[in-house]
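Left out: one protein chain. Kept in place: all the others.
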Amino acid sequence: MTNTKIKVAVLGATGLVGQRFVRILADHPWFEIAALTASARSAGKTYGAAVSWALGGDVPRAAAEMDILPTSAKRLAETGIQVAFSALPAATAHGIEEELRDAGLAVFSNANAHRMDADVPILIPEVNDGHLELARGQAKRRGGSGFIVANSNCTASGLVLALKPFEPFGIRTVIATSYQAISGAGRRGLAAFDIAANVVPYIGNEEEKLARESRKILGRLAGEAIEPAPFEFNASCARVPVRDGHLLSLAIELERDIEPDAAREALASFRGAPQELRLPTAPEAPVLVRREEDRPQPSLDVEAGSPERAKGMAVTVGRIRRSGRFLNLFALVHNTIRGAAGTSVLNAELAVRRGLIPHEGGPGRTKETRP
Amino acid sequence: MTNTKIKVAVLGATGLVGQRFVRILADHPWFEIAALTASARSAGKTYGAAVSWALGGDVPRAAAEMDILPTSAKRLAETGIQVAFSALPAATAHGIEEELRDAGLAVFSNANAHRMDADVPILIPEVNDGHLELARGQAKRRGGSGFIVANSNCTASGLVLALKPFEPFGIRTVIATSYQAISGAGRRGLAAFDIAANVVPYIGNEEEKLARESRKILGRLAGEAIEPAPFEFNASCARVPVRDGHLLSLAIELERDIEPDAAREALASFRGAPQELRLPTAPEAPVLVRREEDRPQPSLDVEAGSPERAKGMAVTVGRIRRSGRFLNLFALVHNTIRGAAGTSVLNAELAVRRGLIPHEGGPGRTKETRP
Amino acid sequence: MTNTKIKVAVLGATGLVGQRFVRILADHPWFEIAALTASARSAGKTYGAAVSWALGGDVPRAAAEMDILPTSAKRLAETGIQVAFSALPAATAHGIEEELRDAGLAVFSNANAHRMDADVPILIPEVNDGHLELARGQAKRRGGSGFIVANSNCTASGLVLALKPFEPFGIRTVIATSYQAISGAGRRGLAAFDIAANVVPYIGNEEEKLARESRKILGRLAGEAIEPAPFEFNASCARVPVRDGHLLSLAIELERDIEPDAAREALASFRGAPQELRLPTAPEAPVLVRREEDRPQPSLDVEAGSPERAKGMAVTVGRIRRSGRFLNLFALVHNTIRGAAGTSVLNAELAVRRGLIPHEGGPGRTKETRP
Partner (left out) sequence: MTNTKIKVAVLGATGLVGQRFVRILADHPWFEIAALTASARSAGKTYGAAVSWALGGDVPRAAAEMDILPTSAKRLAETGIQVAFSALPAATAHGIEEELRDAGLAVFSNANAHRMDADVPILIPEVNDGHLELARGQAKRRGGSGFIVANSNCTASGLVLALKPFEPFGIRTVIATSYQAISGAGRRGLAAFDIAANVVPYIGNEEEKLARESRKILGRLAGEAIEPAPFEFNASCARVPVRDGHLLSLAIELERDIEPDAAREALASFRGAPQELRLPTAPEAPVLVRREEDRPQPSLDVEAGSPERAKGMAVTVGRIRRSGRFLNLFALVHNTIRGAAGTSVLNAELAVRRGLIPHEGGPGRTKETRP
């Protein structure tokens, strides 16, 4: 079966999101890590020696023994990879992601660099799988097979999964207030002294990104462009001393009011393309609804999602209630899994199934994924 | 000067708010602690032996050596006190506060028991000093000198101080989302396991209290009743792993839009009766405006307020910005000082100045408070 | 296969250790939960309704639907259980554990009640499996099949697993200093305000228990009594704001000095009866040695142990170094798994294998456990 696996690279593999990619891909049924890149500082080391592993336990064995490559399109070309998962910082991502696309690779990027490019979809496959067509256009227009697919800002992924089920009721206004985990700032992005037993009510550009990206994701594909969704969006973002898990408080004004029970039903029954296609990393249900009065909580719900491979891929929603003209709820997303590496892998799985990544045999053959 | 001080009791003196009362009153220019009460468990002990002091350093010396009394109106009558500060739990507060009022005492209560009584004001003296007249009516109607004045829920105090300066612009809608500190649940109200590196998006009845109390405080005194302020209010409250300091994210819709600079000016220039009357516990400015992009923060701003005696009495506001039809900001309040004991003492100071508490000499005589 | 499973009860099933028992036993190959007990407050509820589930995700389904029983020997007798796992507080445990023993049950107790009884072993099966013979004596002397086996204080379990491999070198002195997690105080045993961003250098009776229990566990079975190990022991225990995982700093003086490499080898190669017998909950290696300069860490290592069923059953040791006449190291133990419920279940597995718990078919039959 190894023969039929698609060779992939993880770019920026030593950071927190890079580590998540490595773990998720370590025993993936379709993909096989063939290259790991990091900054010059790590060059010449094995991944095991270069990484300061932050996910608990041990570095996956095969990855630990791989040599770190520099993040260079030329070097990656020699490895025979077809797919690149990018956990690069935006500045680095810009050029290299384009070069890899030009070299015919499918690039699934967690970086901010190309998200707002007109022909790059921000893909959350349960929400806007149709936007993948933008990537097909990208490849075609460039006369090759390469394309870039972005996933969203970590907070936006939870936001749009919690909002999508309400689309039929007409989303008019969303007021979002966040409680965001430390890991959202990257492994060393936040000084311990600044957040210990504290709340920092500011995350650079986060509110703007949330607005822009959620409107694009929930937007309408019109020809080769996306028309942003027109709802009013008001965001306030804060950092809290939690390791993983972005919690959102949403006040949603709909065109057609619905009662809490109907809202719960809409969320709990929500399914998308990954569920229909039984993609390997898809959770059974992308949104879980809890009825306890005090959930979701990061410490209890951040790893929600089944089966085992989809842990951290489900958004948990609770405290659904009506107050005045608003429907209120709290939603929790694992910011480095569903909000980053996990969705990026799910995007790649969708692209494989939709035929955007050519490969021998095809994953349809493997027993694990046969419907 | 001791002769001219007004004798006061602190009811429920061993809890967190009780301890704040003891510290604030330890060297108060007008008041002198003459009695400390606690539950039966502490009977027969000195305060120093009974209390598990949680405010750092040592128990104020004079208080440490006092004998704890049971929380009984009869026993308190023997002590010659004129004023009772109540940090009792609601269930205990109900009867005893009424008995003390009937015995002619001025009761300043942090408890929830009488806040919604029609003739009991919820007093935040910078916001609604006029409501103190309700207390005068209370005493009169009962043919005595006793009355109950409540202060608000700890979160509401910060909320109304941040909203009051916008009243001239017409408050239409307020969406409030909170990040509340552990101490708001009382000394033992929250299990460490439940909040460590976590957020709990639920605080029992808090959202309802916030709505009810803020509308009453910002309401209009019409004859002997208060007409609640009519704005739409939508609250979502969560607990975060911070020791002291409730942070609020507010999205405010006004009748007449104002720009952030005008909003800053309205907040920074706001003053009330305590400032005009130079009450001992009044902060120079009840609202401080910060211009840094990442303030207010509990760890940096919770003790805001000058002079020294007014530490923790100023609400800090920051990140003032416009987004769509909303004015957004973050506000921080010290929940056991401005949100509890501090405001209660300030209320008593106002009542003294307004002549509701008779006393020899009068505090107007003391040098410290002469304008 | 269900027919051949041994019916067990979990006493005190709603607390943190009780919940660990429920999770570990939920899909155990030999045992099957037939009764769950809790205090009167929970009577008449299902376990799912009574428990405030604190381990993340959902209550195991079968347990969730069971009715809570009162903790009564009489009621338990009606359920046909053979084994009782006790997560009761010491005061409650005392009488009921004896009654269950008298009724012929095998009682595996996490409580403090009987640990120092002369004929009750404190069993950590990798360390002192021979002490199980005390339990055989207990049953025999009472003319029945019932007995009580205790597991140790949560910190002691990590301590003795880290010390046992050094026994051949002669343990002369141990200075132990601890960094203990919140969960060691039970679900509601520690107030959040007291430990937030703090260290509390006191845990009631912990230092005494550590001394007493570790000397008994490492003691020599001489006839029907245990001669405590004679090393000097000096303990200082503190609570830190960590959810799970007790970390210990040990300075060990040995009769025969060994170098760090030899110490690592002694620890890493250490195996005991559970490994030889391939008990279902046994970790492959009871002690894991890490060579990174900054491990073990609670957030990275607390769940150490493989296979999946043995997560949290391995003690992780690191920073092994010599300084003067001492060998120094840090050791980490999951306090509610290896330090409580997990070892208790492992003890029961050992007792089954050693023939102390009669049962049809016997677990030796099941495929999973055949050597």
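All chains are identified by letter, namely A, B and C, in their written order; residue positions are counted from 1 within each chain.
Throughout what follows, a residue touches a chain if its C-beta (ideal position, glycine included) is under 8 Å from a C-beta of that chain, and two chains touch if they have at least 3 such contacts.
Just so we're clear, the structure is a prediction, and the values are computed from it rather than from any experiment.
Asks: Check the whole complex and report which displayed chains the hidden chain contacts.
Replies: Listed by label, the shown chains it touches are A, B, C.
Asks: Tell me which of C:Ala87, C:Ala235, C:Ala273 or C:Val345 is the one touching the absent chain.
Replies: Here the residue in touch with the unshown chain is C:Ala235.
Asks: Give the residue, chosen from C:Gly305, C:Gly318 or C:Gly339, that touches the chain omitted from the document.
Replies: Of all options in C:Gly305, C:Gly318 or C:Gly339, contact with the hidden chain holds for C:Gly318.
Asks: On chain A, what residues meet the omitted chain?
Replies: 16, 54, 182-183, 185, 187-197, 241-243
Asks: Mind listing the chain B residues that contact the chain we can't see here?
Replies: 53-57, 196-197, 243, 299-301, 303-304
Asks: Applying the definition given at the start, please give the residues of chain C touching the unseen chain.
Replies: 175, 177, 179, 196-202, 207, 232-236, 238, 240-243, 247, 249, 251, 293-300, 318-319, 323-326, 328, 330
Criterion: only the chains that are shown with their structure count from here on.
Asks: Quick one: report the Å distance separating chain A from chain C, using the average Cα coordinate of each chain.
Replies: That gives a centre separation of 40 Å.
Asks: Which residues belonging to chain B are in contact with no fewer than two other chains?
Replies: 196-197, 241-243
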